[in-house]
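Supplied in structure tokens, the structure appears directly below.
Here the complex is missing one protein chain, while the rest keep their positions.
And now, subunit A:
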Amino acid sequence: MAAPSQSAVVSYSATPGFLSSPTWTQIQQAFRAQFPLRNIHWKSTSRVSLVTIQELDIKLVALDSIREESVSQIPVNLLEKPLLNVYFVLCDDNDLETYRTTVRKHAKDWHATISARKNQEWLIIQVVKQDTKIQTGAFFQLKGTVLDKLRAEFNADKRERCVQLSWSSAQDSPMVWGEIVNKLKDGLLSAFEGALSQREEDVRRSESQRLMPGWNFCTFFILKESLASSFQSMHLLTEALMQYDELENTFADVLSNKNLSWFGSLITPAPRDDSAPLLSLSRKSYRDLILANTISIFDLRIYLLARQCQLLANMNQLPDACRRSASFLGAFGRRLREVQDSLWPFFVEGWIYSSALSVVDQCSEWEEGRKFDKTQLAVVNAGKGELLELARTQLDIIGVQSAHLPAKPPFSHALSLPAPIIETSGSELGNKDLARALSDKELFYDLYIGITNRAIDMYAQAGRRKFALKLHGSLAALDVHRSQFDTALTTYTSLPAHYAPHKWDALGGLMLSLALDTHQTLEKPKDGEWLHVLLSFLSAFSTHGPDLLLTKEDSAAYLHGLITAMRVSANDLKQDLIQSDHSAMSVRVHEQARLQADRDGILLDVTILNRLPCAIPIDEVGVVLAGAENVRLNFVAPFETLLPGKNTVTLACPASSPGTYLVDSSEVIMGKVVFRWSYRKDTGKVGRVTQKPHLVRIPKDHHALNVQIRQPKVVVLDQPSSLQVVINSGRNEVNSLILSLSSPTAVFRMAETSAVEPDVELTATKEEIMLNNIPKDKQLTLIVNHADVASSTMRVMVNVRYVTKMEPTITRQVMINQALLVTLPISVNVEDFFRGTRLFSRFTVSTTSHQHVRVASTSLECGHPGLKVVKCNSNGRDILSVTPAQPAHFLFFIDSDTPVRESLTLHVHYRMLRDEVQSLIEEAVHSVAEPATQGIIVELIVRALESDASWIEQYGLTNEILLPEAALQGVGHIEQLQKVKDILAQPGKDVRASGSWREMQIPVDVPSMNIVASVHLEFPSKDTVSSCYAGQAVPVKLGIRTSFNWDASAESDPSERQYQMQYDVEEMVRDWLVSGRKKGDFIAKDGETYTVELTLIPLHHGELLLPKVAVWALPVGGPLTMGSLSIPSTEAYQKHGAERIMVLPRGGRTTFVTVVG
């Protein structure tokens, strides 16, 4: 059957006279212009949803030209017969006469003919000429219009089938056709539905008889197909496709019931069956074959598919068509293989091959002239790619079976069973390309590569990278087979990278192993590139192990060979090849490091897991630990063979830096290949996985060489800062030692370094200090100067490298990072008081931190012989405790006759309470315990004391240290601890003698004062002072004595100087009435007294303080001040400042006179 016509048939008829008139030609033309009909909404009674037919073309034919209903029993397309018959009546509305005489009879005849036909609708259109209407408009009507007549005579039921068309040749408006078009649509649908329901009923009936004997699928097929083609003609493509799908299902059902009696065979191969275009409907006269009941299943299935695909193509669903074709080819190809023996060799493969290619071509053809957006196009291309790959697969099969290709993967994938080699010339093959390729190897390869590349191209356009990768892999396999190893190697080495990102190790690993094989075959040198491939392969192998899809039979032996080769080429490499985080091995570092027993050094156990099933020869294992502030410890150990599974290696580091370290990286070294694992967290995304940092604890070695940094014992404030480096050689007899210090904040003057102990072989350079020949257990103290530091603490990095006598070849290293408190723990303030020739200085010592400071003594020293310094003797305890709450005061007086220009130095001997107690503990422990355990016990006691502060008060009073019991429970060393405890708890220890004291030297300048004035108020006699009445005037003498004794600045003799001064007696209006010169100027001279007479009157009784007198100097100019005025410094003190005068109340009688009345 040809493709169903895409239009519905509508017949027309009219009186012969009208048909031959030019008006008819015009009308017909206008009528045809309304087609195709658009947007027909079909609400079928048997279907749920409303279906819209977008466009339906109408074939307008004369009624006479239609043949009478065919007598054939073959069900045909419902649309081949007219669905609607239209009768045109040219007659004015009032022209009943014409109607009656000419039209009526003809119309009646027409109506009779039409009504006899099944499932056909009719429509009468009365054409009214508009231009004639005007004349007849006013005519008096009695008998109704022609339209009424028509309706009365023909339109029996409710449905309106008579329409009027106001025709005007002049104005051809679409409006006038509106109603007619609607009627047309209605009529068409109604007729179609009628015909359809009848046909559907037929189909149903036929289907229900399926199990009856004599039922013929072909008949049913034709019937059902007529339904499908009717739908197709009505542009109901989905409905049409559904019919075919149902047909396919029914066919499958029938097939599964083995009800094949009406089919001759599965296939009767015809010469070009295997190469004809699959989707071509004209490939065979399918319909005739079906009607003749001679069609084979093969042809029927192809016909069905072709129909479906055609519909899908019309529906713009090319991808679906591709997919259906591919599925069909695969599925039906399988069925054909069942009867392969009855077919010529490679019939099935040839058929699938040619068909797939033809479908691709057909799709491209359909694609033309249609527009697809990008995504649709991609899907279409993907479909084509699949088809091309299907064709390629057939080439695989043909290739393997014709010995063009080896029977191994990937070529053998398509073969489910090992297939025998078939000798054939391929002459029967319909596809001549294939036939030629069968006999010519090179042609075959070209074909193979061509098709594969086409498929790759399609996949690439479709964005299906992974399919393309697979095909690339197969091309490489072909290259190997054709001994084009170079190309194959390039492909194989480039492919794994594409599989790597998502861990498709199985596929990536296979590619790598193939690359290695190809490399081997090529006998290329095993260089760095080869090593890279091998390392990637080992990585894949270790994660997948035996699951890796190796084609090798003995993977262990294969692997062993590879590793042996790797060992050789690893040694030959020119430069190091660093392989990060390789998964073939993993290194686990144990958490606790150990100390070497008899020498300085740390041991670290490491477990290396070898995930490969064979031994790996290596050279060395290394681990780097990272401490604070870039301290790095390198642990290494040589190691020969890593057996499969766990290997434990002990690594050594010739250093002793206790503390907690982070595992930074580990390495396994094989020749120049370095496997490295980094444990740092900041390495990209991997760090986000919640991994705890891997820590290693290194214990303290009490016998190892030890370096400490301390504040110096003596601090002189106006000298450059320095620090003390204490080196303890421990168990080592040191040959040579190099020490260097560094700090981010300070600069060390290493060249100025000096040793405290005598006979030290010391060489100091700008950066380093070298010491030679240090005996065992020797403590050396070095003083290193450094530039001042702004902050309170200084981080000092001490780096010591030393060589012992025992192992002169090993340079050991100690790296210590220590924070040194630079600020002094105490601060000193001074207050000065001048009294004539004497100066009283009060020093206040306070602690700057929260720690308690013990002050042993203070002294003020001066080199000036004429100066007498006396310390105020405090008779209290000999050692003072300075706490944050309670500073200590020290008072000195200095007596001098002449001005003092030299500065004095205050010496403070002090130490921290903590240091003092620690030294007490150390002493106690030394007297009790073995040297080996001393360190530990001291540490235990110190920790116990730290935990509890209640002992401090008692210690401050009695020097007894009462160890807190609770903190020392269950720590061992009970005996020694008990002894130490007893010693510490003894009262009356000589604390001062134990341990060392720190000294701070502070330079103190003696203050200078131009004028020191002393003021006194002198009463005439002692009596006055003792008895004085309120209101009684007391004459006093105000004396101001001035001294220039403390004027250190003046060059000239003090006796020659004089100053203009002023005095002012304080107003005390409540207590005293002052009379006389209470304010005045005077000239001050050294050692002289200025006197003024005043009278004081106490205003009330009681003990009264005398008024104070303020004295100050007036500004002076002179050569010293370079012309400008300056005020000489003056200190005045009141001699009578503390005196009080007893004022008695006035005795005797007092008369008060009051005025009365």
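As a working rule, contacts are C-beta pairs under 8 Å (C-beta built on N, C-alpha and C of every residue); 3 or more make two chains touch, one makes a residue touch a chain; residues count from 1.
Basically, contacts and distances are computed from a predicted model.
Think of the chain that is not pictured: of "Cyclin-dependent protein serine/threonine kinase regulator", "NADH dehydrogenase [ubiquinone] 1 beta subcomplex subunit 7", "ER membrane protein complex subunit 6" or "Trafficking protein particle complex subunit 2-like protein", UniProt labels it "Trafficking protein particle complex subunit 2-like protein". Contact with the chain not shown here comes from a single listed residue; of A:114, A:321 or A:510, that residue is A:510. Set against the missing chain, the residues A:330, A:528 or A:935 yield one that touches it, A:330.
Although one chain is not drawn, the whole complex shows that of A:158, A:374 or A:502 it is A:502 that touches it.
Residue A:382 is the one among A:79, A:382, A:963 or A:1034 that touches the chain not shown. One chain is missing from the display, and on subunit A it is touched by residues 248-249, 252, 255-256, 323, 326-327, 330-332, 334-335, 375, 378-379, 382, 386, 389-390, 393, 409-410, 412-414, 416, 463-467, 469-470, 499, 502-504, 506-507, 510, 543-547, 549, 689.
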